[in-house]
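Just dropping this structure here.
Here the complex is missing one protein chain, while the rest keep their positions.
Labels for the chains are A and B, by order of writing; each one numbers its residues from 1.
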Amino acid sequence: MTSSAQMNAPAPSSLRLVLTLAIAGLISGIAIIGIYESTLPTITANKARELREAVFKVLPGVSEMQQLVYRDGNLVVTEERRKDEQAVYGGYDRDGDFVGYAIPAAGPGFQDTIGLLYGFAPQQKHVLGMEILESRETPGLGDKIYKDAEFVGSFSALSIEPNIVAVKKGAKARPNEIDAITGATISSKAVVRIINEAHAEWSKRLPPAGSEPPLRGTGPAGSGGSP
Amino acid sequence: MKQNESYEEFIKGIWRDNPVFVQVLGMCPMLAVTNSAVNAIAMGMATFFVLVGSSFLVSSFRNWIPKQVRISCFIIIIATFVTVADYTLLALVPKVHKELGAFIPLIVANCMILGRQEAFSSRYPVRLAVMDAMGMASGFLLALFSLGAIREILGDGALFGIDLFGENFEPWIIMILPPGGFLTLGVILLFFNWFRFKKDEFLADVAAAERGGNG
Partner (left out) sequence: MNKKDPDLLLFHAPLLRQGMTTPKAMRDVIYALLPATAASIWFFGLSALLLLGASIAGAVLAEWLFDNGQRRGESLRDATAVLTGLLLGLTLPPGLPMWMAFLGGFVGVSLGKVIWGGLGHNLFNPALLGRAFLQATFPIAMTTWVVNSYGGEFTSVYASSLALPFMQSGIDSVTAATPLGMLKFDQEVTPLANLMFGKINGSLGETSGVLLLLGGIYLWLRRDLDWRIPVSILLTVVLFSAVLSLVDAARYPTPLFSVFSGGLLLGAIYMATDPVTSPVTPRGAWIFGIGVGVLVMLIRVFGGLPEGVMYAILLMNAATPLIDRYTQPRVFGRGADSP
């Protein structure tokens, strides 16, 4: 055995023990910093791309977006956001005209928190689209809130005033009603409730329709991204 | 002879001493992330990387690490590899990382990994330690994959996301839920034990027959 020599040796001094651990910790720390630094750009880029894709999905026809942070009673166009501040994303079309807000919201579902993003057009007071970002709903039933194309599709041109109502499948009669998923009533209602609550919260904060913050950097006429 | 020895260390982890089916170690990732074959393989690969890497380092430094602080040193080494695996997965395959979630950091708590360091890598030369780690990790990967494949086939009618049975397949929802993990693992363990029981019985029969023939 290779370690037999060590076994017979007298107990090493405390200094040696501390030193061993310190060196191990140091090397480990350097390795972790190295991997963190080298993967950070990719991770940030992935997150930004994911967000962009989600925003473009819930706001059809949008080609530019910017973060709008709610600060001191106003929506401020800024890249930086403090932890305690809430943000929405403004979507703009090719000409730089405002299309709608993409609003993140979260709330309890059937099993765990459902996180979602929905597109909101303040002019018509319509929901333009909905994308589930995070959910642990029951596979096969509750997960239809993002797998069932019909359900996801019903969140387009959906009137949100006074609020959205989930009704039994096939019973949709008014513009603010959607069909709940058969067998997943609780999850469908949770999605509707989350959007309603977020809407109630944000409708107090958003500026009146027509006076949304313009796309930053350029005038309303020619936006940076379009030719 | 040397070749045989390292081959022996490798192969024992896959079948005779399989960490999951025989030693019943590493149950947390085994039950938690095997709801699809892809997740199972991702977890298996991450564990492979961590186990082989730590075994290599532990075995290389085995004469420098005082035995009073060996467990702390092992954990520091393992945790470093786990962090590296965590960030790499997050950067390369964010979707898989999202599915595995908290279970990647929890690899550090997989008792199979610390167990190999304590029982093997800290006592044997690097070549054997790495072979042993590769064998154990492959056995773990195979076990995760077989569980993940069974659960995905029954629970989703698919393998690696490819539909196997067509539109009308009725998925067994329970299989992709936590109880499905327990049920499938139980059935596989049942099969393993039954197989070993039969094998022992058979070997005893053969031995008895040979004794009878000689006497």
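Simple rule for what comes next: contacts are C-beta pairs under 8 Å (C-beta built on N, C-alpha and C of every residue); 3 or more make two chains touch, one makes a residue touch a chain.
Source: prediction; values computed, not measured.
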Let's see if you follow the contact definition: name the visible chains touching the chain that is missing. A, B
Just one of A:L21, A:I43, A:A106 or A:L141 touches the chain that is missing; which is it? A:L141
Which of B:C28, B:V126, B:I173 or B:I188 contacts the chain that the document leaves out: B:I173
In the full complex, which bits of subunit A touch the chain not displayed? Write them out. 110, 138, 140-141, 183, 185-186
At which residues does subunit B meet the chain that is not included here? 165, 168-170, 172-175, 177, 179, 183
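In the analysis below, only the chains that are shown with their structure count from here on.
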Whole-Å gap separating subunit A and subunit B, where each centre is the average of the chain's CA atoms: 35
Interfacial residue positions of subunit B with respect to subunit A in the complex: 35, 62-69, 72-73, 76-77, 79-80, 83-84, 87-88, 90-92, 94, 122-125, 155-156, 171, 173, 176-177
For the subunit A and subunit B complex, residues of the former touching the latter: 1-3, 6-7, 11-12, 16-17, 20-21, 24-25, 27-28, 31-32, 35-36, 39, 42-43, 46-47, 50, 138-141
